[in-house]
Structure formats: C-alpha cells, structure tokens
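The following block contains the structure, expressed as structure tokens.
All protein chains of the complex are present and in place, except for one that has been dropped.
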Amino acid sequence: MEIQNKKIEKQEYLNAREEILAAWPTGQGVSIEEGVKYQQSLPESKRFASVLNQAVKEKKVLIQPRAGVALVDEHIELLKFLEEESDLLPTTIDAYTRLNRYDEAQKGIDKSRAAGHSLLNGFPAVNHGIESCRRIIESISKPVEIRHGTPDARLLAEISYAAGFNSFEGGGISYNIPYAKNVLLEKSIRDWQFIDRLTGIYQEEGITINREPFGPLSGTLVPPFVSHSIAIIEGLLALEQGVKSITLGYGQAGNMIQDIAAMQSLTELAHKYFGEAGFKDYELSTVLHQWMGGFPEDEARAFSVIAWGSVVANFAGATKVIVKTPHEASGIPTKEANLQGLKATRQMIQMTHDQCYFNIAELALEKEMIHREVDAIMAAVFEAGKGDIAVGAVKAFEAGIIDVPFAPAACNYGKMLPVRDNTGAVRVFETGNTPLPADVMNYHKEKIRERAAVEERDPCFQMVIDDIYAISKGRLVGRPR
Amino acid sequence: MEIQNKKIEKQEYLNAREEILAAWPTGQGVSIEEGVKYQQSLPESKRFASVLNQAVKEKKVLIQPRAGVALVDEHIELLKFLEEESDLLPTTIDAYTRLNRYDEAQKGIDKSRAAGHSLLNGFPAVNHGIESCRRIIESISKPVEIRHGTPDARLLAEISYAAGFNSFEGGGISYNIPYAKNVLLEKSIRDWQFIDRLTGIYQEEGITINREPFGPLSGTLVPPFVSHSIAIIEGLLALEQGVKSITLGYGQAGNMIQDIAAMQSLTELAHKYFGEAGFKDYELSTVLHQWMGGFPEDEARAFSVIAWGSVVANFAGATKVIVKTPHEASGIPTKEANLQGLKATRQMIQMTHDQCYFNIAELALEKEMIHREVDAIMAAVFEAGKGDIAVGAVKAFEAGIIDVPFAPAACNYGKMLPVRDNTGAVRVFETGNTPLPADVMNYHKEKIRERAAVEERDPCFQMVIDDIYAISKGRLVGRPR
Amino acid sequence: MCKKTIVLGVIGSDCHAVGNKILDKFYSDAGFNVINLGVMVSQDEFIDSAIETGAEAILVSSLYGHGEIDCMGFRERCTERGLEDIVLHVGGNLVVGKMDKAHIVEKFKDMGYDRVYTPDVDLQICLEELRADLKC
Partner (left out) sequence: MCKKTIVLGVIGSDCHAVGNKILDKFYSDAGFNVINLGVMVSQDEFIDSAIETGAEAILVSSLYGHGEIDCMGFRERCTERGLEDIVLHVGGNLVVGKMDKAHIVEKFKDMGYDRVYTPDVDLQICLEELRADLKC
C-alpha cells in the first residue's frame, strides 16, 4: 500500500465514502451537507473547539471524564449525571465497534436491552446511527467528544460528525500501535487521512471539528519524546488534510518536573514543526491524561493518584485533563465513582490554579532534552520519508526510529526500553534504534546510573518491571524490595 | 501572677506536684521514679524521639493520624486498626479532660460503657489512670503521643509520662489562645513550664520525652511569622526547663511556595534562636498539619485537600504530617475514614518523595520575608520582656505584638487581619500592632493590591470572609461570586 | 447608618471563634454598636449584657452541633428577665448531622427566634433583615 502526506482530492474522498458508508446500514444516506447544517444549528457552548479556544485564552484547565454505555437513554443518563462537574463530555465507544464488528455490537445492544443494563464497555455509535446520536447532543449542554481506539474509524467519523459530535480522538499511529496487533501502519495512517479529510470538508463549510491524537500510547513508561514525535506527525498529517483545531496529548509519567517540561515542550515543538511545514492558520490546545498505568486497588490511594495528575495538569498548563476514577484498578467505574474522580480533580485544580506563578530551575534542562530528542527523531523521520512525513512515519516504525515501549502492534519495533531515574523521571535504558544524540543518551545513562547507585544494584530489567508496578503498589520509583 | 523564663528548682516542682496529683484520685501515688522505670522498659521502636530522629536523618516523612475514644479497649482497637498505615500514633484527649472536668469525663465513660460505644470525643486518660493507659502502650508497637488542647495539662502529663506515652503536644500559648476564652496567659505559660520541667526531670533520668508545641493555632489564615514566633517562644521555654526533643509545627496555609518557605524557615529560625539562647544539646524535628480550616463536605473533594497537604509536607521536608480524613467536614471520622486519610497520604508522599530535588526561584524571597518578620516580632517580644521571653510573651499578647487571627482567647489582641494574595499566599491586610518592618508591610500591601486589581474590587473584609470559606467551596482564593 | 446596640456571641460550650470575629467586624462596619461576648456564652450572660447595654437584639451563633439544646428556652428566659421585645437571631450549624434546611428554620422559629440562618446565608441578607427588625 502506498501512502503520502498529500491532501486527498475532495472527489476522491467522496468516491471513497460510498464504500465507507456501505459497511453498515446506518451509514446509508449519511449526508455531509445535512451534517453541516445540523452542526451549524449548535450553540457555541456545544462547540468543542470554541470551548477549548476560550480555555487557552483564559489559561483555564478544563475537566473531561471517560464514559460510555450500550444504550442511548442509559448513555444520556450517564452523561447528565457527570455534566455539572465536567467542562467537556465524552462518548467512549465500545470494543466491538473499535474492531468494526458492528454485528457483535448489535448483539451487545440487544442483550443489553434484554438485561436492562449495559453489557458493552462503551457506546456503539455506528449501530445506533445518526438520529439516536443526535438525542445525546440535544440532551447535553456541553461539547461532546468521540473517544475510542479504532484503527479504522472512517464510518464512525462520518456518523459522529453528521450527528453533531465535534471532537474526535485518535490518529493513524496512536490508534494503531497501542490498540491493534496486525493492522498495517500504512493502512491505519491512510484511513485516518480520510477522517482528517472529512474533518477538512466540514471545515471548508465553516464547521470546525476538533481532532485529538491519542497521547498516552501504551500508557507505560513512554518517554515524552516518543509520544511527542507521534503527536507532531499526526498533527502534520491532520493539518495537511485541512484540520484546523488540534489538541495534542500526553500521559502523565509521574515526575512533576518532567511532566511540566513535557507539556510545555509539546506546545513549543508543535508550533515549531507546524510552522516549518507552512501551517499558520490552526488552533492548538493540549490535554494531559491522568496516570494511565496500573492503579492501586484501594480507593483512598487511587484518589491520591488522581490528585497528583490534577496538580501536574494545572502546573503544566494543560488545556484539559482526562480524569481517572477511584475504581480504575477494577475496571469500568460506576457513575458515582466517575463523578468522584471529577470532583477530586476540580477541587485540586481550583486549589492550585492561582499558584502557577513560580519558576523551577531544573525545568529548563528537562525541556532542552525533550527538544533535542524530538528534533533528532523528527529529522530521522523526515529523512526516512525523503521529506514525506507519512512515508517517513511508516519507515521510522519499521526501522525502530520511533519505538513505543510495551505496545502490542506487530509493526512496532519494540527494542527501546525505558526505566525511571532516581527522581522518577522516565529515561531510556536500552536505546534500540532510536537515533538519540550521544550526549543526550549519556544524560539518560547517567541518570539511570544515579538510581542504580542508590539502589545498590546494576541497571537491569528488574528495575523496569518494578517501575511498571510501582504506582499500583504506592510508589513512583520501583525500589528493590 | 508573676512568671519568668527560669528553670524551676526540682524541689519546687516536687512540692507543687502534690497538689497537681491531688486533683483526681488517679493522680494519687503517681511516681516519677516508677514512670522512668516503665519508660526504660520500652523498646526503641516505641520511643517517639528515636523514631523522629531516625526520620530526620533519613529525610523521611512520617504519618500520624488523630484518634481517641472513651473506653480503653475500644481505643486500643481503634489504634490497632490504624497502626499498619501509621508511623506514629496518637491518643487524642476528650473535651472534658481538656477543661479539667474529670467528673464529667467520668460520666462520659460510664455512659459510654452503658451505650456500648464512645460518647466522648476523645480518650479521658486522667480518669482511666496509669494502669489502663499502659495497656495502650503495651498493645501498640509504635510510639504514641498525647494530643489534646488543654490549657492546664499538668495532671495529664504526670499520668501520661508515667504510663509510657513519650510525646506530648501543647504549650502555654498554643494550648491557650486557640482553645480557651478566659485563661490568663501567665497561668497557662506557668502551667506548661511545670510540664516542661517534668519532661526535664524524666530527661535527667535518661528518658527523652518529645514535646510538640501546637503549630496551627486557630487554623484560619495564620501568617507563618505568627505561628513561627509562638513556636520559637514555646521552644525556648521548653529548652529552659530541660526538654531535649522538640517538634515544631505549622498548619498548611495552601500556597505551596509559602508553605515550603514556612517549613524550611521554621527549622532555620528555631536553630538560630535556640542557639543564640545558648542551647546546643537538643533534637529538632518539624510537623506539618494538613489543612486545618473548613473542609468540603464531599469526600472526593476532601481527598484532594488531604492530597495537597501531603504534597506540601513532602516537598517541604516535614518530619511528620498530621493527617485529615474525608469525613473532616462532618466531625469525628469513622475508623475507616481515618484509615482512608492515612492511605491517601502515604500514597501521595511515596509518589512524590523521590522528586524533591528541585529549586524554585520564588522560594528565597518568601523565606527572606518570613525571616525578617519573625526577627521583628522576636525582637519586640524580647524588648517587651526586658530579655525574659516568658514575660515578653505575656506583654506581647497584651500589646498586640503577637496577634493570632480568629482566636477565641480574651488575652489575644485580635486586631491583625490576614487575607490571601492573588496566588493564595497568606498576607497581612490590617497590621494591628504587629511590628512588621515598613518595607515588609509594603510587600504585603502590594501583594494584596495585586489580587484586588485582578478581582476588580478594593482590598476589603469581604475578601477575608471569602478566603475563610474558599477551600470548603473548592478554591484556595475566595474570588468574588 | 443604624447605630443601635446589639449583643453577639457563640452559645454554650462552643469554642468556634472564626465566624464570631467575622460577624463582629461585619456588623461594626455596618454601623452597629456591637457588644461581642465571644465564645462559650451562656443564655444568662447574653441577657445580662443586653440589659446592661440596652441592646435591642441578641445574635446567637452555634457551630458545634449542640445548638438545639443550648438555644432551647432562650426566648422564655428573655421574657422572664424583662426583655419582652428583644430581637433574637440565631445562625450556624444548629443541629447534629444533616437535616433539611426548612425543618431547621421551622424548629428554631417555634422556639421564638425571629430569624434563623444556616451557614450558606449571604451576610448581606442577615444585615438587611436585622435592620428591618430594628426598624433602622
């Protein structure tokens, strides 16, 4: 399959969409024109991009939960329950829809109806179709985003956009590498170019739909430069297709300085690469995901993990924060637990929001490192693609230039290995093929040696294992037992 | 009543103690000699001062709850329930004992026995007497402190020390001003000199009993220099009587930089004043009290207040932290809620403990201010007392040199008024008679003007009211509605 | 400005001083001659002070939950001691545990209090109602 980073001709998209819409009966008759009209009818307060822009201007941190159940009324009830404590709302899609298994999703809906409660782990938007989805938009007074994990989300996007959702999470890399095993990267990038092109078509009609590449990836010790590089590539791919509102994400790693450095450098680097590629007319915001790794079973302990993510989101100046719940360790939360996560987050953000005015000396070094790391990766990606970022991305994954730790995808190289340093910052332990400059890599090694000395053991794989389980066991750094 | 800061002759104490012990039957026959022997029998792991010293050396943050119920077995059960998650344990004394109303405490015990659960808000240690108290010490494997709020705690100290408790909270100022209405300051200072002398007598026999002046005072917008000045005075009074292990306290005010500056300057200033007074041979540790003001009713929100106090205790390098519970807004917590507070605190401290190695530029200025403020107050106190700190303390309160905001005591001047600045740091709004240097006071005024400008209102008393209720309503700074 | 005298205090064995200080400052700034008895004030201390100073209103606070017991019989005691027309306001966390606000107000109005406030009240409303009650 050949891909390139080039705007898809409108007619090419319109031709392709026939096949996309034919994949399931609810796709029949989906009209962009009619979708645009519906989107135009929504007030500013339900427009994701507007609310994000306002927050960027006012330096606010917006709060957003995860939530999705099988049936429409039940889903509306859930969102209404969370609405007051949320600034932005989600519609999280179920696992069958993510795998395009709409027939199984339908069984899930039918069984859920019979059981009287949700048997799916999310909302099957494709199966419910436009009219039912619009009931959600009409019942809720805040903007609603589609959040999922679907490598091929073209039909989901068509239906969601026409139904009035105006933010859409995902990307050709970020919804493949951590979510799939055998989906070709060329295929998922191409499919997401189509989604971005659809977004661009709505944009041409004056409807801004926010797009949000998925930042946290595997959620497990991902060094900032890895997720930043992917976020920037997905941003460039989206801009090329005419997307104008982009939210770049990052998953809290746990060390406050590194996390603040990561969030600040994410914005700086995105503007730099977007600008260098000739894009000026876009809106950029950021999202911090509260800790995406293993949570403590104990709810009181879980609250502190949530609280720490809120502190970091605030000090890092994130535009929005995606909130965890005290039930995180045991799966899908009750709506009450979901609300608790939101309340704890709001309390912490409001208590710390007025006190962001301080300067940490160590921040500059961390930011410099992330800048140099991302620059090295991006240079190698552009080189691999001979200037084409889509081609470069595919080749970069093949060659291990970009390497996401602990990702399930077969197309991920999987040789780079991260570990925490003595202060809990994520460093690169085994480089794999990532082209980090020698002095930067020495910095990582030195930091890891520092920890090894404190722990009186050699840097080793056991440290990585200990780190992975550390927060669920109450610590950040996995010290030897 | 005449007082002075001079070591009480041992014989004078021994004479006075006859009357102290006669106040309630359980006082009869309390023997210091026998108490010393019992204390000698305790292992290091049950010695408060040893555990504190070890923590100071290892830069650990120890965790301590509040807890006390009417009956011995029930109290032991409560402490055992909290033991695993605590590093240090308390025995919180009931309100009747705090007012020396032992007959009413007795009724509370009897009624609690009849009811099968505690009808007192703490443990009436005096009424239970030495033998019963020792059952607590013998049932618990960690050090236990007596925490109360008793202006005249002389009998409580005699019984507690002989029973094996080896840390005792309170002081002649800090257990009067926020806890009593009409107790003369001369009287409470004198009574606490007796307690410190008793502590000194145990020390002479080789038994170190830790003493902890109560840091948070009224718990309501107390500027660090106010509580620091009182802590240093009580420290000096204790050292004079032969106390060797002192823990100075501070109640979290809410702004991270100010709270870190406060905790660091507390140690620095204490060493300075203790050293200048000729004391060298003492052990100093610090305690941070998690937010002592109004809590949110909602438990999820309360968890974030607890978590924020834990972050600050950790970054400030407190030797121990006194923990709140998610039930704080509604009174005495269940033991389960108490445990939740401990677990949330431990999770946060452990997640942040390895990442204290950073430098905040703004910290130096805050510390300098606190140093200059405390120096100004202490100079005025020494002057008022013509060199005698006990006399000076009494005169300083009379004159409003030391002035605790929102304290109930009639002997408190009550004209100084604090308010938060735009970043939530506590500043002095109305100076009253506190002798702050003009440029320091200008700094406070400037900071308050900054906030007033942002809020588009003049600095006013309504700001103070808004600040008092802000955290319970989810914010740090009480912005206009 | 209304310069009438009012007596202020926290009733019973209650040691909560913060709200009391706020009320003192607030009513003083509003022009009243505030006699603040502070915390831990008995019913008779309130009445003694009102008689001595010729106060026209007594403002009772209670924060620690035992307000119901402490406040009971206060109106009758005022009448007994010759303060038939005195205005009585009460406010704070008046009962133990959570109770419906309307229920609390009713209960204390039945006890003879002219105005009953829960902690979420806007002080401006308290002031206006006090002025209305004192016709000033």
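Labels for the chains are A, B and C, by order of writing; each one numbers its residues from 1.
Note that a residue touches a chain if its C-beta (ideal position, glycine included) is under 8 Å from a C-beta of that chain, and two chains touch if they have at least 3 such contacts.
Here the structure is a predicted model, which is why all the values come from computation and not from measurement.
Note on the chain not shown: across the whole complex it touches A.
Contact with the undisplayed chain is limited, among A:Asn100, A:Gln193, A:Thr220 or A:Gln241, to A:Thr220. From the options A:Gly317, A:Gly400, A:Gly414 or A:Gly432, the residue with contact to the unseen chain in the full assembly is A:Gly414. The chain not displayed touches chain A at residues 95, 178-181, 218, 220, 330-331, 405-408, 410, 414, 417, 461, 464-465, 468.
Everything that follows uses one rule, which is that only the chains that are shown with their structure count from here on.
Chain B and chain C have CA centres that are 32 Å apart. With centres defined as mean CA coordinates, chain B is found 46 Å away from chain A.
With centres defined as mean CA coordinates, chain C is found 56 Å away from chain A.
In chain A, no residue touches at least two other chains.
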